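The chains shown are only part of the set, and none of them has been moved.
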Amino acid sequence: MPRTTTHTIHVAFGDCDPAGIVYFPNFSRWMDTASLAFFMQCGVPPWRELEKTRGIVGTPLLEIHTQFLKSATYGETLTVTTHVEEWRAKVVVQMHRITRARADGGEDLICEGREVRAFVRRDAQDGDRLRAMPVPEDIRQLCS
Amino acid sequence: MPRTTTHTIHVAFGDCDPAGIVYFPNFSRWMDTASLAFFMQCGVPPWRELEKTRGIVGTPLLEIHTQFLKSATYGETLTVTTHVEEWRAKVVVQMHRITRARADGGEDLICEGREVRAFVRRDAQDGDRLRAMPVPEDIRQLCS
Amino acid sequence: MPRTTTHTIHVAFGDCDPAGIVYFPNFSRWMDTASLAFFMQCGVPPWRELEKTRGIVGTPLLEIHTQFLKSATYGETLTVTTHVEEWRAKVVVQMHRITRARADGGEDLICEGREVRAFVRRDAQDGDRLRAMPVPEDIRQLCS
């Protein structure tokens, strides 16, 4: 079974739109935060350190596919559950499920997102340029 | 050829993250704005009016699939080009392409998103509940 | 001593700007969330309920004055400490202090904000209009 982490969200008033429900780009924001929290909880050092020590800038998104099943609103507590679905040569595929606990002990699935992320480092010549790099084996070990 | 609209974005400093590039949930935000701008430019009245006259609350997202090809940064001007790819019974599929003009007269594709949106109205009994509804024929006409 | 509540913030990557520090409008967002959390922790029902039962829509801002002393960055945990500094006829003045714990057991003051908020209700005739209203005595009791 793959390593799985959870990340808690308290939905704020300002996260909601005039329809009174979470404005959906906030779900992207929370999945991004859950993605980083996954790496941190697995023991990967912060990118700002890895940039200095190994030139690894982070894991920018190549692709995200999100499906929205139920709406959520302010005052609610949501949980993002994250795991890696697939490792490729230079890419990691993360799955995020955002759920809300129900009074009956079950949970409602609010939305589900599949992120494809590349590992990138700064170019040795031109520091403003980012380049894809092979998934570092130690990071893969930590996260599996 | 389907009706196509464009929407201009001036990328702000605060739209960018510590890597110095646009923080990706902002692309979702801009696609959402472009989606609404599409309906407005096609002559559909604001949802806040349609809610009062016909109970139509808007077009919440069911699904979004975005691919990121190049990064963008603050000070740049981007264009979102939007059209409807498909109309289904209760659903509209919108395509958004975000591009940046190049000095040579061409353009770079920054990212591309496909949104599946439902038309919803408030439930007649329980005003807090939103219900899917058939795509209004007049709105479809205006947008095609 | 006035009633005081605390609200915890986990600073996310996307909360930070290209300088690598919290983009300051996020402090406004967190103070707004802390303002609402203050009322909830004091036992005031959610505005969405009070709107239905008593027409009270919420406490929109009239004024905010924020001073920034130190920067914060992602991965850090901050605490917003909130209390009411002053009650006026139709207005409440809230103070928010955002701090970060230090390794030596002390804390650093990151920023400090003073919010002046009005209590408003929907106009009886024109529901789109908001009107200032006297501070409800029961709410004042709960929050003092």
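When the chains are written out, they are named A, B and C in that same order, and each has its own residue count from 1.
Everything that follows uses one rule, which is that a residue touches a chain if its C-beta (ideal position, glycine included) is under 8 Å from a C-beta of that chain, and two chains touch if they have at least 3 such contacts.
Worth saying up front: this structure is predicted, and the values here are computed from it rather than measured.
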Quick one: how many copies does the complete complex have, if 3 are shown in place? 4
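Convention: only the chains that are shown with their structure count from here on.
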Chain C and chain A - chains in contact with each: B
How would you label the chain A and chain B contact, same or different, if same means the shared numbers make up over half of all numbers there? same
Look at all chain centres (mean of CA atoms) and spot the one farthest from the centre of chain C. B
Separation of mean Cα positions, chain C and chain A [Å, integer]: 28
How many Å are there between the centre of chain B and the centre of chain C, using C-alpha atoms for each centre? 32
CA centroid of chain A to CA centroid of chain B, Å: 23
Mark out which residues of chain C touch at least two other chains, giving numbers and ranges. 13-14, 20, 74
Looking at the complex, which residues from chain C come into contact with chain B? 13-14, 16-20, 23, 25, 73-74
Which residues of chain B touch chain A in their complex? 18-19, 21, 23-26, 28-29, 32, 48, 57-58, 60-68, 71, 130
List the residues on chain C that touch chain A in their complex, please. 12-14, 20, 29, 32-33, 36, 40, 46, 48, 74-75
